[in-house]
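A protein chain is absent from this complex, but the other protein chains hold their places.
And then chain A:
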Amino acid sequence: MTENLIEIKGVTHAYKTASGPLPVLDGLNVSVPEGTFAAVVGPSGCGKSTLTKLVAGLMKPDSGEVWLHGELVKGPRKTVGMAFQNPVLLEWRTILDNVILPLEIVAPKMSKAKCVARAMELLDMVGLVGFEHKRPSELSGGMRQRASLCRSLVHKPDVLIMDEPFGALDAFTREDLWQTMRDLRRAEPFTAVLITHDLRESVFLGDQVIVLSGRPARSQYVMNVDLPEDRTLDVLFTPKAADMLHRLRDQIKIAQGRDVEAHS
C-alpha cells in the first residue's frame, strides 16, 4: 500500500461576496496515492478550481487540511506543476523560453545549456521539436497546450495539477493530447490531479475518478478505474468502460440535483 501523496481532509471553504459568503467546499475528503492519476469531475461551478488552488498552496481553506508528501500545505511549493485551460504562454518568449520559465524560478543556478537540454527532452516527447524557436502566436491551440504541459513538467514536479487543460480543444486534438499525457506519465511518473468536464477523459486518464457534488462540494462518489495501465483509445469502446461512463453519468445527474433516468 503506497502512501497517499495528496491528502485532503475535511476541507471547507467559502468565498466572500457582496451578498454574503458563498460556500464552495463542504467537508471535502480526497486521497491520491503516490504516482496515481486522480480525475475530478462535477457540475459547473462546484468548486473544482478552488480545489486546484488549495492543493497548489495558492489559497488556504477556511477549515480542514491539505497534506502533500506528509507535510501540511501552508503556501506555494516548488514541487508543484500547474496547467490551465488557457495555455498562458508568454507571447514575448519563444516556445523554448516559455518551457524554461519554471526553471528560472525553481533552479536559478542551473546552467542555460542544462535548462535547454531538459526543455528539449520534453518538447521531443510531445512532438514539438522544430517549433522551439517559434512564438506562441505561431502555433495551433493543441500545440500551445502541449508546450504548456512541457512547462508544467520541466522542473520535474511530483504533483501535476491540471484545471481543464484540454477543455478548449477540438475533440480529435483532445484525444491526441490524452495520449501525450499518458506517454509523459509513462516516461516520468508523477502524481496528477486533473479537473475535467469530460467523462471519457476521466476514464481514459484516471486511476480513480472523483465525482464532486453540486456546490458546496463534497466528494460524492469515488470510482477506481479498473482498466489496464497501458490504455489505448480503443479501451473506451469496451463494455467495461461503457459501464463506468454510465455510472459516472448517473452520479453527475445526482450531483446536478436531477433524478437518475430509469435504465431500460
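Quick note on the criterion: a contact is a pair of C-beta atoms (placed from the backbone, for glycine too) under 8 Å apart; a residue touches a chain by one contact, two chains touch by 3 or more; residues count from 1.
Note that in this section contacts and distances are computed from a predicted model.
Within the choices "SusC/RagA family TonB-linked outer membrane protein", "Bicarbonate transport system permease protein CmpB", "YwgA family protein" or "Nonribosomal peptide synthetase MxaA", the name that UniProt assigns to the complex's undisplayed chain is "Bicarbonate transport system permease protein CmpB".
Residue in contact with the omitted chain (choice from A:R118, A:H155 or A:R215): A:H155.
Interface note: of A:K9, A:R77 or A:R247, the residue touching the hidden chain in the full complex is A:R77.
From the set A:E3, A:E65 or A:E104, the residue in touch with the chain omitted from the display is A:E104, counting the whole complex. Considering the whole complex, the residue from A:R135, A:H197, A:R231 or A:K253 that touches the absent chain is A:R135. With the whole complex as reference, residues 53, 56-58, 75-78, 80-82, 84, 86, 88, 90-92, 101-102, 104-106, 135, 137-138, 151-152, 155, 161 of chain A touch the missing chain.
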